[in-house]
Structure formats: C-alpha cells, structure tokens
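Before anything else, here's the structure in question.
Here the complex is missing one protein chain, while the rest keep their positions.
Each chain gets a letter, A and B, in the order it is written, and its residues are counted from 1.
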Amino acid sequence: MGDFIQALVAKYNYWIYITLMMIGLYAMIAKNNLIKKIVGMNIFQTAIILFYVSIGVKKGGTLPIIEHGHGAHSHVVHAVDYINPLPHVLMLTAIVVSVATLGVALALGIRIYNRYHTLEEDEILSQIREK
Amino acid sequence: MKITGLIIAVLTGALLIYATADFPAWGDPASPASTHVSPRYIEKTIEETAVPNMVTSVLADYRGYDTMFETTVIFSAGVACFLLLRIFRREEPEERLYRHVLTGVTIHVKKGGKLPPSDDFERIDTEWTPHDLIIKTMCRLLIPFIQLFALYVIAHGHHSPGGGFQGGVMLGASVIVLAMSQDLRTAVRRLREKVDALLCATGVFIYAGTGALCLLLGADFLNYRALAPLLNVDPIMARSHGIFIVEIGVGIAVMATMIWIYSNVSSSGKYDEGL
Partner (left out) sequence: MSQHYPTLLVTVPLLAAFIISAAGWINKRLCFPFAVATLTVAAYSCVGLLFRVLHEGVVHYRLGGWPPPWGIAYYVDQLNGLVLSVISVSALINLIASKRSIEREFPEKIGPFYTLYVLFVTGMLGITVTGDAFNLYVLLEIGSLTGYALIAMGDKDRAPLASLNYLYMGTIGACFYLLGVGYLYIVTGSLNMVDIASILPGLYQSKAVMTAFIICMVGMWIKMAFFPLHGWLPNAYTFAPSASSSLIAPLMTKVMIYVMIRFILTVFTPKFAFSTLAVSDSVVWLAVIAIVMGAIFALAQRDLKKMLTYIIVAEVGYMVGGAWLGNRAGMTGAILHIVNDALMTLCAFLVVGNIVYKVKGYSFEDLKGLFSKMPFTMGAFVIGALSIIGVPPTCGFFSKWYLISGAIQASHYGFVVALLFSSLVNVVLFFRIIEIGYYEPFGDHHGHDHHPEPMAEAPLSMLVPLFIVAAGLVLVGLYTGDIVNHIIQFVIPKGLL
C-alpha cells in the first residue's frame, strides 16, 4: 500500500491525463452523435498535449526564456534552471494538428448535415439503408 | 457499441497506467528527457542562435523542419475545407433583404434587383438577423488593438512567449471577430477570398522558400547560416534573422488559413452572411 501511494504521489499527473484520454477515446467509440465524437477527439488530443507538457517539467526550473539574454555570450546558463523546451515545441505542433483536424472534421460534418439533415449516426445509416 | 468502447478504453487505460510505473518521477531534473537531448537547447541557444526564447529557437531552428510541415498541415486543412465546402454557383435567392442600419427597417428587393453598396444599408439573409449596435461598436474599437498586439507577439517571439503561430491566430481572430460582429460579407469585403487564399500559400511559401534559399546558397535545407552574406550579419545572427523571417511566414499563413477555414465552415461554403 505504501508503494502504491508513493507511486500515486509521484505520477498522479500522468494518471489524470490517461483518464482524460480514455474519456475521449470512449466518446469517440461509443457516442452516436458525430459532433460528440469530434468533442471526444479533442479531449483525447488535448490530454496527449497535457501529457507531453508535463514531461518537460523540472522541479526548480523556470520558464525556458533566458532573461536579458540577447547577445550576452558571457552569460552562463545551466540546464537544471530551465524547464525542458522540447515538449513545448512538439505540442505546439500537436495543437496545430488538432486545430487542422477539427477544421476538416467540422467541414465534413457540415457536408453530412446538408445531405441528411441529422448528425446522429444511426439515423444517417437508416436513411442510407432505406434508399 | 457502448460496452465495446468501455472495454477498449479501460484496457488501454490500464495498459498505459501500468507502464507509468517505470517512468521517472514527475519533475525529476535527472530524468532522461531532461538530461539527454534538451540541455543543449537550453545552454547553447544564445551561443548558437542568439535567441533567448528556447521554444522559439527549437521551434524554428533546431526542429525548424517539423515546424515547416506543421504550417503545411494547417495550410492543407484550409485547402481541404475549401475543397469540401465551397459552392461557387448558386441560384439567386427570391428576394434580397437590405436593412437600414440606423432605423432597422428591412427592405425587400425582388429577384434580379440590387441596392448599390452604401454605408446606410447592410445586406442580410434572414429577417430575424439580430441587430446589435453595442457589440458592433465594441468590436470595432477592439480590433485595432488586437491586431497591434498580434504584431507585437510575432515580432517579440525571440524574447517573450509568442511567435508566428500565436500572433497569426490573433490576427486571424481579429478578422473573425469582425465577421462575427458585423457579418461575413463585411469581413470578406475587407479581405477578399482570393487574396486570403493567396496569402495562405504565400506564408508557407516564405517558410519553405527560405529553406530552399539556404539550399541554393550551398548549405543544407533550412540552415539559416547560409543567409549571412545576404543579410550582412554574422552566421549566428543570420540564424536569429532567419527565424524571424520564417515566423513572419508562419504568421501570414496561420492568419490567412484561420480566416479561410472560418469563412468556409461558418457559411457552409456559400460566403453569405455567415454566423
């Protein structure tokens, strides 16, 4: 039990993100409404972004911008003082990707709505079957 | 489907949580992620790129190639929304509605007729279009400040949080705010669809073109060092300036694409009144 609590305290943030991801994944698989699926997709992607960003954290580190640093070559910088910038960069990419995916998904949703006048997947499928 | 979804989510979640047992503790400065690759970014950023904001230097220089494709992703999304939604030929509606801005009186004009564009009348699509003077005025006041701040965010990305993506989104948002508070036609009159689409391609082209220019100058793709003779600075500052050039490209591309996606999605590709 002691080990478990220790693991929980050390890594609870990852557990929260994984729970969030799974909520998103569940919504994408189980929901019937196409927009709710898109919402689930966004929860999933955002949880992954949180996961990555938390990799970059360092205890005692500050944000990754060197103060008054422009052109100051003599300035000594220690890696332990600043948090890891790489996950932030990667997640900037992931944010852009998720915005782009959202845009295309909404465009597809509009096309579907204009054709079937509903966004419930079962109603669309029954309309297709009737034809 | 609900039960399948639940089983899949629980199993995947259990696997992922099980694996966290071997993770280094959260925020551990001695973890591989903090010690293997990233220290160079932190310690050498000034020396190698003259950019104090490490996120900017990693984004646009060390991993600039990723960012070029990131911009391309957003460009593809813009083109995809356009391809999916845009309707070019559309039958003329039975009648056109114009509203007198000051009195709120709506005029119906029969098919084929048109009012000349003027400041007194605005075209609307449905009679119940809300008429919100306060929102319009407030947005009109806010937009210049949003745009100014956006330019600052792009220009100051070397020294403070910001850069092309953030600034570009703000610039895009300022036009989207205009489209939401007035209507889409007003926004499109300010920034024509064709201009917007060309800006979108131009922005990414600036990024990729800078890379190609480095190639033509004999260095590797996106190695801004090669720009030093052109910019008349030393190679380290050339990297810094190169980053600035691509950030501008990113800003233009992101702004134009956000507007393009919004216009297509909010009007289902009809480019009418919008939301």
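Following the convention adopted for this analysis, contacts are C-beta pairs under 8 Å (C-beta built on N, C-alpha and C of every residue); 3 or more make two chains touch, one makes a residue touch a chain.
Everything numeric here is computed off the predicted structure, so don't read it as measured data.
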Fill in: Partner chains on view for the chain not depicted
A, B
Worksheet, complete the sentence: Which of B:97, B:204 or B:245 touches the missing chain? It is B:204
Discussion item. To test your reading of the contact rule: which positions on chain B touch the chain that is missing from view?
Written reply: 15-16, 18-24, 31-38, 40-41, 61-66, 68-70, 72-73, 75-77, 79-80, 82-84, 86, 88-89, 194, 197-198, 200-202, 204-205, 208-209, 211-212, 215, 219-225
Worksheet, complete the sentence: Where chain A meets the left-out chain, the residues are 21, 25, 28, 34, 37, 41, 44-45, 48, 51-52, 55, 86-87, 90, 93-94, 97, 100-101, 104-105, 108-109, 111-112, 115, 124, 128, 131
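Quick note on the criterion: only the chains that are shown with their structure count from here on.
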Worksheet item: What is the distance in Å between the mean C-alpha positions of chain A and chain B?
Response: 18
Fill in: List of chain A residues in touch with chain B within their complex
7, 10-15, 18-19, 21-23, 25-26, 28-30, 32, 54-61, 63-73, 75, 77-80, 82, 84-90, 92-93, 96-97, 99-101, 103-104, 106-108, 110-111, 114
Practice prompt. In the complex, go through chain B and note every residue touching chain A.
Written response: 1-2, 4-6, 8-10, 12-13, 16-17, 20-21, 23, 25-29, 33-35, 37-39, 41-43, 45-47, 50, 52-55, 58-59, 63, 66-67, 70-71, 73-74, 76-78, 80-81, 84-85, 158-161, 165, 261, 264-265, 268-269
